[in-house]
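Of the protein chains in this complex, all but one are displayed in their positions.
So, subunit A:
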Amino acid sequence: MSSLALLDVRDLTVTFHRKGARPFTAVDGVSFDVEPGRTVGLVGESGCGKSVTSLAIMGLLPRRGATVGGSVTFEGTDLLTLSASAMRERRGRDLGMVFQDPLSSLNPVVSIGLQVSEVLERHRGLPRKKAMVEAADLLDKVGIPDPRRRLSEYPHQLSGGMRQRALIAMALACRPRLLIADEPTTALDVTIQAQILALLAELVRDTGTALILITHDLGVVAGLCDEVNVLYAGRVVERAERHALFARPRHPYTNGLLASIPRLDGARGERLRPVRGSVNDNIPWRSGCAFAPRCPNALDVCRLVTPEMVADGPGGLLRCHNPVVHTEEVTA
């Protein structure tokens, strides 16, 4: 869309074909863009297609069994048209990725040092020795104490938080312009979560890396993201700057998500209201709004006409027939 965009995802569609099952479209025409240095959130409940979107951008979906449509333009090149080997050159160099479970995401039988240095050896052509020296620097930068000793240690010898730091070091080793973090803190203790988020924020600020932060936790979004894309059943239903989203959620689903996060300033005894129903109630997008069966604002039209994405407020996009109206804003 914008010529400034570092990454421009247009109508991304991912369909899985499994033997004995009907084709399943996990990502259904998702569009969003990421400008250099910005942090963009992808939010939505489990199964809405967040991980599949990120894997499609990285070219990491299984070659057999998944069809990817649309375009993923990164610095002017459509990544979806690149050959497997050209994409391998870019991964780890221009695009980095951090996954959810740090223990299973690290190779148990390879030392931390080698797992960091192999990225440098591969993309910067450094010899092993130099790469190791730099690996120690990187570990230091992500806040791992005594990095030289850690080089020869193995994943099982590190704590959960340290492992995630090591993974972040690997993803950032070649200073990629884009980092994708898929639920980077979900598997960690609450206190560690905060530390890792602070680290990500700091690294993004220092290196100017753009970040796509995937999470189901709006609390994480509030702390880190400049703008947010809310996904529902494989489609973006609302896009907004962070402040606008938290102050005036327009989509009933976003509104429901916000109401379900615990608030420090909320009245005591106020019950959390999770979004009622589950994804199982969804109706297909082609016959209306997938959220209709769960939506408190649903109108008759919602089950008949698929809502289109339309501009909504400054920089906002919305897919809804009957959005939430914030009357207090009007009177203020």
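As a convention for this text, a contact is a pair of C-beta atoms (placed from the backbone, for glycine too) under 8 Å apart; a residue touches a chain by one contact, two chains touch by 3 or more; residues count from 1.
Everything that follows uses one rule, which is that contacts and distances are computed from a predicted model.
The complex includes a chain that is not drawn, and of the options "Coenzyme F420-reducing hydrogenase gamma subunit", "Ferredoxin-NADP reductase", "Peptide ABC transporter permease" or "ABC-2 type transport system ATP-binding protein" the UniProt name matching it is "Peptide ABC transporter permease".
Considering A:F74, A:F99 or A:Y232, the position touching the chain not shown turns out to be A:F99 (whole complex).
From the set A:R91, A:R150, A:R242 or A:R294, the residue in touch with the chain omitted from the display is A:R91, counting the whole complex.
Only one residue in the set A:L167, A:L231 or A:C289 touches the chain that does not appear here, and it is A:L167.
In the full complex, the hidden chain is touched by subunit A at residues 58, 60, 87-93, 96-97, 99, 101, 104-111, 114, 118-119, 122-123, 154, 156-157, 167, 170-171.
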